[in-house]
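This is the structure I have questions about; it appears just below.
Shown here: the complex without one of its protein chains, the others still in place.
All chains are identified by letter, namely A and B, in their written order; residue positions are counted from 1 within each chain.
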Amino acid sequence: MGQVAWKALFLSLFDYKTEKYVIAKNKKVGVLYRVVQLSILAYLVGWVFVVKKGYQDTDTSLQSSVITKLKGVAFTNTSELGERLWDVADYVIPPQGESVFFVMTNLIVTPNQRQATCPEVGRTEPLDSQTPGKLGSSSIPDALCEEDTDCQEGKAVVAGNGVKTGRCLKDRGSTRGTCEVLAWCPVEKRSKPKKPLLGSAENFTVYIKNSVRFPKFKFSKMNVLATDNESYLKSCRYSQEHHPYCPIFVLGDIVRWAGGNFQEMALQGGVIGIQIEWNCDLDKAPSECNPHYSFSRLDNKSAESSISSGYNFRFAKYYRDAEGVDYRTLIKAYGIRFDVMVNGKAGKFNIIPTIINISSGLALMGAGAFFCDLVLLYLIKKSNFYRGKKYEEVKSSSRKSLSSPTLNGNQSPDQLDGL
Amino acid sequence: MGQVAWKALFLSLFDYKTEKYVIAKNKKVGVLYRVVQLSILAYLVGWVFVVKKGYQDTDTSLQSSVITKLKGVAFTNTSELGERLWDVADYVIPPQGESVFFVMTNLIVTPNQRQATCPEVGRTEPLDSQTPGKLGSSSIPDALCEEDTDCQEGKAVVAGNGVKTGRCLKDRGSTRGTCEVLAWCPVEKRSKPKKPLLGSAENFTVYIKNSVRFPKFKFSKMNVLATDNESYLKSCRYSQEHHPYCPIFVLGDIVRWAGGNFQEMALQGGVIGIQIEWNCDLDKAPSECNPHYSFSRLDNKSAESSISSGYNFRFAKYYRDAEGVDYRTLIKAYGIRFDVMVNGKAGKFNIIPTIINISSGLALMGAGAFFCDLVLLYLIKKSNFYRGKKYEEVKSSSRKSLSSPTLNGNQSPDQLDGL
Partner (left out) sequence: MGQVAWKALFLSLFDYKTEKYVIAKNKKVGVLYRVVQLSILAYLVGWVFVVKKGYQDTDTSLQSSVITKLKGVAFTNTSELGERLWDVADYVIPPQGESVFFVMTNLIVTPNQRQATCPEVGRTEPLDSQTPGKLGSSSIPDALCEEDTDCQEGKAVVAGNGVKTGRCLKDRGSTRGTCEVLAWCPVEKRSKPKKPLLGSAENFTVYIKNSVRFPKFKFSKMNVLATDNESYLKSCRYSQEHHPYCPIFVLGDIVRWAGGNFQEMALQGGVIGIQIEWNCDLDKAPSECNPHYSFSRLDNKSAESSISSGYNFRFAKYYRDAEGVDYRTLIKAYGIRFDVMVNGKAGKFNIIPTIINISSGLALMGAGAFFCDLVLLYLIKKSNFYRGKKYEEVKSSSRKSLSSPTLNGNQSPDQLDGL
């Protein structure tokens, strides 16, 4: 018998087992189920496949390289600096043309600073000309003194420019004075101009060269149009409507699109984000994979407190005089920092995500059927009857030969839960 | 009766309900179903578990720190600069050794620029020596003039170096000339050498120190081998075959592996990406978690138009003479920018993704059964018969006592859809 039994066992492996269904001739639940099915189908086709392109394998880890190049000159004529022309090497920091670049639009210059001692009055309002001898109200509190002992020698001035020498410098007849400090002297004066020095930077242009590569699909593309018309690339200016693929941007336009006012930002400084988004459907032609630019202000303009507005930093140019002594020009630079941020996604048809999305849609159908079952078995009038039909009670105590009578029709009246 | 009913209800909660199956003794569909099952199992085990390591929890948000350090000196002897030695502080910009660094390989120096007036002839071909007095053909169109009124005072030259003074400078006897500009004078001349100045940068080396940390698993690793043999780390040079874990790279090698030609790139500039990929299976020993390097050219070399090839930028060194007047040396630097990009993924066994992946595999089996059902019920010869067996029609109008005769065997001939 062993051999026969094994053969039967093997053959039975290829019997197909399929769930037994009960057809409930209840049109209400039937319509409900079809509605649920159609909703899921609509969601699957409309959202998952058409909108989210669920049939595609995606790559979001793009490799990107950004090269930026500014163009433009500005002429200024101030009492402090005289006639001066500013070109790219003067106002772009750092000069390398990376994805983050800063355009200096305003500056406070403190020339000829040397290591020496001088009064710590910097960073305050300039001495009032009407009442000479009176210090500005917002001067550095830690540097105020009445006598020498207020200026402890060797201690750095909090939020100041130097180390106290131990002397209190007072104007004649005045009781309060300022500590003398060892610092780069003279210290910087806070005398911010009311107008940006390089307001004409609004007309400067920046050429942004961005090439991206999706390693998974070995696909490369550049934001510069592959065109024969080289003069177009030299003369065009980006605008979303007319020149969406021109890589040259006017700074003033960028700031305006980001919702800022160039002259205001030029005075106080700020940070602008230039997002380049690549959203490529590689099932289509490569020429349909194009960058989309958007602009936003990254520093919080709305913040009221002066401590958190604007963007500036200090740097110095170092010189050495004939005697070999170092001196420097300190520059507090205000300006606009541009951060070019690239992100992207490429998709291409792939069988695996397609199958996974279809299966999860079918699993969702199972959830729909479960919901309709609840309605059929517990919420409608004849649910008791359907419960009896759906659930077939078997008792292990019944012998095989007797199992048929208990087969069907007997429903337990208390099956509350079909879960 | 209430108490008994509640007790029965409570007990019935622990009745186990299981779907009723119909065994169709149809070997064709049976074999089909087994094939589908095996395919899904193979996909689950082979792809999801073995290839994609679906039993692991992954962390892709790695923290990375890159320190780079270049070594090498180059000697040049040109008519313009004389004998000159270039070391790291001269040719690496910026000097900080961050993940993006630039090696200057070629340069155009315009020394001793001062704020003054001069003709705007810069950025053109040098004046033709055969026909003195004739301007280069590619000179700046906006700076060409025939009389003073062509040079509107105070207007910046488009794509030029300065602001027009209102004078048109002409050679004797010539009708056309160039506007005079206020600028950093003399303006830069376009006289690109045919050969890179620092071609020997090909032999420079860069030491890349990269340490990564996967915060989710508290796992840290460095690309520098934990070896006692310090002299190995000083003398080794990376090569994929022989020294895959040596952190010192020869620049010429990097460019070659990225598919470039060093001498060509040194002349025009370019951008090279150095990808470091960490793909760590933390279920294995930490020593098996090693970096993998790859190299690619990031600027689009294939682009034909001159506007989009190469990499260069301008910067200036500022000096002050004895009279306190600033002057500068303008340098247009060509060279290779290297972007070190680190990404990685670590995985470790975790029960939750394991369960999720197994369940989604089982859900997939449900989809397979659905597909086989379609075949059984609508595509094979006896589908009518199986449809009758699978679907049991019940009518709510039938009384409980009468429900048995309608139980089975009656199939509606028009059940087209088993969905």
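Note that a contact is a pair of C-beta atoms (placed from the backbone, for glycine too) under 8 Å apart; a residue touches a chain by one contact, two chains touch by 3 or more.
No experiment lies behind these values; they were computed from the predicted model shown.
Across the entire complex, the residue among A:Val121, A:Ala143, A:Leu182 or A:Leu225 in touch with the chain not shown is A:Leu182. Only one residue in the set A:Tyr55, A:Phe75, A:Phe102 or A:Trp278 touches the chain that does not appear here, and it is A:Phe102. When the omitted chain is restored, the residue from A:Tyr21, A:Phe75 or A:Tyr238 that touches it is A:Tyr21.
Within the entire complex, the positions of subunit A that touch the omitted partner chain are 5, 8-9, 12-13, 15, 17, 19-27, 29-34, 47, 93-94, 100, 102, 115, 154, 156-157, 159-163, 182-184, 271, 273, 275, 296, 298-300, 303-308, 311, 313-316, 318-320, 322, 324, 328, 330, 337, 339, 341, 343, 360, 363-364, 366-367, 369-370, 372-373, 376, 386, 389-396, 400, 403-404, 407, 412, 415, 418-419. Residues of subunit B that touch the chain left out of view are 11, 13-26, 37, 61, 63-65, 67, 69, 71-75, 83-85, 87-90, 94-98, 112, 209, 211, 213, 220, 222, 224, 226-228, 230, 233-234, 317, 319, 322, 352, 355-356, 358-360, 362-363, 366, 382, 385-386, 388-389, 391-392, 408-409, 412, 414-418.
The definition used in the following text is that only the chains that are shown with their structure count from here on.
One simple way to say how far apart two chains are is to compare their mean CA positions; for subunit A and subunit B this gives 17 Å.
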